[in-house]
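For reference, the structure discussed in these notes is given below.
A single protein chain has been omitted; all remaining protein chains appear in their positions.
Showing subunit A:
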Amino acid sequence: MLLIRCPYCEAERPEVEFAYAGEAHIARPADPSVLSDDEWRDFLFIRTNPRGRHFERWRHMHGCGRFFNAVRDTVTDKFSMTYKAGAPRPSDEEIALASSAADSAASVKDARP
């Protein structure tokens, strides 16, 4: 069971509190009526499905209830970082920084409340 950091609660919580919510950074078009059928199809159904780094949405369903974004590796299942909904897609540098900070934090932080 994964531990996931909720960026709103600012705490790691077990996976059972969360619900997966699909790929991140797919904004609903402001005016869908101007989209062609193909463009609307792409918005509805076409996803990147990468092997490796994936930007995705999660909801802290049985916690604060907030939707947020995460960067997770689909091969190792490792979360590099999580960030609030609406924040821009993080850069490579930001992801590298966040995951190394998380690694060092994990080894000194007391998991017990």
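Here is the rule we go by: a residue touches a chain if its C-beta (ideal position, glycine included) is under 8 Å from a C-beta of that chain, and two chains touch if they have at least 3 such contacts; residues count from 1.
Note that contacts and distances are computed from a predicted model.
**Q** Looking at UniProt, which of "Sarcosine oxidase subunit alpha family protein", "Probable oxaloacetate decarboxylase gamma chain", "Spermidine/putrescine import ATP-binding protein PotA" or "ABC transporter permease subunit" names the chain we cannot see?
**A** The chain we cannot see is recorded in UniProt as "Sarcosine oxidase subunit alpha family protein".
**Q** Determine which one of A:Glu10, A:Asp77 or A:Asp92 touches the chain that has been left out.
**A** A:Asp77
**Q** Provide the residue numbers of subunit A that touch the chain removed from this figure.
**A** So the residues of subunit A touching the unseen chain are 1-3, 19, 21, 27-28, 31-33, 35, 37, 40-41, 44, 57, 59, 61, 65-67, 76-78, 85-86, 106-112.
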